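Of the protein chains in this complex, one is absent; all others appear in place.
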């Protein structure tokens, strides 16, 4: 596991993807990808092979365009669809499936904060097959919003410098948006072309989970920002209710829901075909052990609950997005997604851990690499601390306090 | 359930109890009482009959003397013994069993804070069959240490006024110690004879649990405090490490452990003799349902753990008490008892709730009044909030912070 | 403890026309009955007047199909209505359970004439009482039977746990007919030979009047016999339909407990020493604890609604698969509503403190109610039923309690 690697491959040049028009189109496309990805997920994780082909296939399928608004030529599918797409993909391979997360998160911000010109340009890029990654929060012990990445004004224009981390998807992207301080010290989002001079994407993601997401470093070495259109003044957004945070969290919860579903499927398959019955059960087949059956039942029940709350949340967000946003509706969105987040986190971890208890010791053998499922669940659910979601819910119900407005709520 | 009743009966005059010399004596005496109490506990709860005879029998048995130091003529039995006595009594009747709690808590304070003259006098009283109750924290929304009860200096001497609540045992007691502010505003403990002029004990304890503890009001109407020996300057104690808090908490945890044990015993008896098997189990007897068996197993395992940690804690406290107390040893005592407190709280609540799930709906019928077990567990475990015990443990392990030194740690 | 002869003929009954109206009526009625719930439980006051007001709202007619003049509300709406009322008074929410059950049996097995007749009664405010089968007894064969004498039919037998019978105008009863097939016989409450005894003395759901009913040579009108056997022989949504109401009651009681918790913390609880705050509602661990209860209730609610949707699908088209899916979804809802209901009822105290246990609040009734009601049938076998389907593809047993 060497961790300091330059990307050994670059994204293919953008090309217009297939057209997706409806929910069913999207689900069909996701299922087709998932079927393919499931075959090779274990090996990709074991050998830490970045899913280049898989991500190119994702883009070709048109799934990258599904949230582009109708006004800009896209299908404008619902968040319900978006969530389900992530669930399907991540049940098969949560690493590959996570990669497009920032693509959609950033598009939501574009929709809320972009000028008509920006929207026309960047949504157009998406419809032409561009992928968006991001350059994530900086590493270190300061709170996660701490930022030293900055734009400075030079005679040639704005130049960007900084070292970002947690940059899921950047390595595969055509555009890499990043948070930075503008010359006045205000937070902005800057869109940087992946192939701009001075952009260095390093595959130094060394986590034991979500191993092939390449969620590592992006370093900007005095990168010239060619157009003002590439700069979004997000400092203006803190006072404005938005849905970028909830949409981003919705995707996170969908990933975890998918991981849980995948874990349960693997458990069932293993118990039915490979597990040995335990002597005290007095049964011929492992799947007839009453405690195994009841444990599977509990996992299934909790998974249904998480999936249903996730779906309800997506619907709530769709309804809220259809109206002008208010402080209250944005708060309700954050509350709704906190609910989904808690339940998907719990069931992902539990299903991934129980897999082995129900399947038995031989499920830890290397051939199937089932251990990746727990490692992926464990790492991905650390995206932001779930303990504060309980606090958020309690503060809302008990004290009527609206959730803090940041990208993790 | 009328709640404003004067006590309809008074304690018998003190008389020398039977002599208890050893651990085994104490356990034998406790078992004998428990066997008797168990017969009538359900009825006492249902009809809210105060356990006057039971408490007099407790005192006659000599169990009230077991912690009196050898130097003052007592058997000086260990805290291990004390904890076990409370467990045995409370498995039979946790209301009657809780009543002596303050007796022993106050004796611990006497041992730590009393002058030789005070110890000689009051330990002598105990050996002669006196009972100690207490006048508990005041009611209201201020923090629990808030205090308006006060001594004032008059020409005849000190006079005490105030209205206390949560006064478990006061109604049955010969001495009623209370927290008060002395004329300088410093916290002291004042021992007031139950039959002193101006002492009013009101049986206004209206809780749905621990119903016959009479843990209600004690009102002091300008009560003359005859001797300075009756006043303990506990304001001096805050800077001095002590074990009064841990000993008091040890008793609380023992009560909950006893409740849990009683709940499990009732569950087993009911399942074996009265429960009906469930159709899906395909068994002839309820006790052969594999899920019932496994659930009982889980309760038993958690109860063993709670009992063992409680016993370890008592041993730790005995060991600490045998050496000069330090900040560190007093902190370790608080940490140890916090561990026992968490586990006994959890298993008491769980066993009392599961009783019905395992026994079935007919266990809710009024004949056995099994509902009292949950009501008792629920109310008694509210003595102080267990959530802060987790915080205490975490702060100790993570940050090396010693627990706050108050009577609930 | 014989039932007091308080039953009045139905008065004017509103007819509810839509799902939204049903919810609004439930909310209004819940608000009406909530203040008296503590006293009714404490003093075991049977809610005769409350029930008459309940009937008058029209809520007892909401499942009457549109073809028969009702609102034909969805099962999701029915479950929500029951939960709303259960939050205010668990007993009052349980009393109509067998009424709705009888209407569902009727829908499933009644002739068009029977459906027209009994649905009309329901819309006019007639309450139907008990009929639930005694699943889970050692003696599964029914002792209550239909007997024929001189060409006339009579019911003979005795039933227990008859929730609602005491308050009913009509008592539908499941018996075996002469061919040993199960039928539901509708009997007027004032038929000769019916004795209703209010002998329910459980510590929870105290005023449900879940007593016993004995039938001593009670004459039967042959037109009032509805076939029932088919629901055991063929896939039928009757089982999950009965079960979803149980789940709704348990969720509702939990929601009621949660709703009591919040103002108590804000207005009456004492802050804890170690928290270093001056108001109980600022204790971070309390806030987190409130969030914990909230999310468990939310998960249970989501499963209840999910079950309602799947049950509606099974009602629209009852197949082996659609009924199995509905049964499993309802079983899942029962599992989480049981857990969440109990959790909310016990945390009510943990998050407030001893003062919440004192005086006339009678707040322990939430726990007593939910603990008692969740014992209807053992939730431990719900996990098994769901797991056996997920793992082994085995459909749940068809015995009416799932």
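The chains carry the letters A, B and C, assigned in the order they are written, with residues numbered from 1 in each.
Definition applied: a residue touches a chain if its C-beta (ideal position, glycine included) is under 8 Å from a C-beta of that chain, and two chains touch if they have at least 3 such contacts.
Just so you know, these numbers come straight off a predicted model, no measurement behind them.
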Among A:14, A:124, A:193 or A:360, choose the residue that contacts the chain missing from this document, as touch is defined above. A:360
Looking at A:147, A:161, A:181 or A:207, which makes contact with the chain not pictured? A:207
Since one chain has been left out of the picture, which residues of subunit C touch it in the full complex? 284-285, 288
Using the touch rule from the top, list residues of subunit A that touch the missing partner. 1, 3, 139-145, 166, 205-209, 276-281, 289, 291-292, 295, 349, 353, 356-357, 360-361, 364-367, 369, 371, 374-375, 378-379, 381-388, 390-392, 404, 406, 408
In the whole complex, what residues of subunit B lie against the chain that is missing from view? 264, 268, 271-272, 287-288, 290, 292-298, 300-302, 304-306, 308-309, 312, 339, 342-343, 387, 389-395, 397-399
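Basically, only the chains that are shown with their structure count from here on.
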Taking each chain's mean CA coordinate, subunit B and subunit C are separated, in whole Å, by 41
Give me the residues of subunit B that touch two or more other chains. 291
Which positions in subunit C touch two or more other chains at once? 286, 289, 380, 384-385
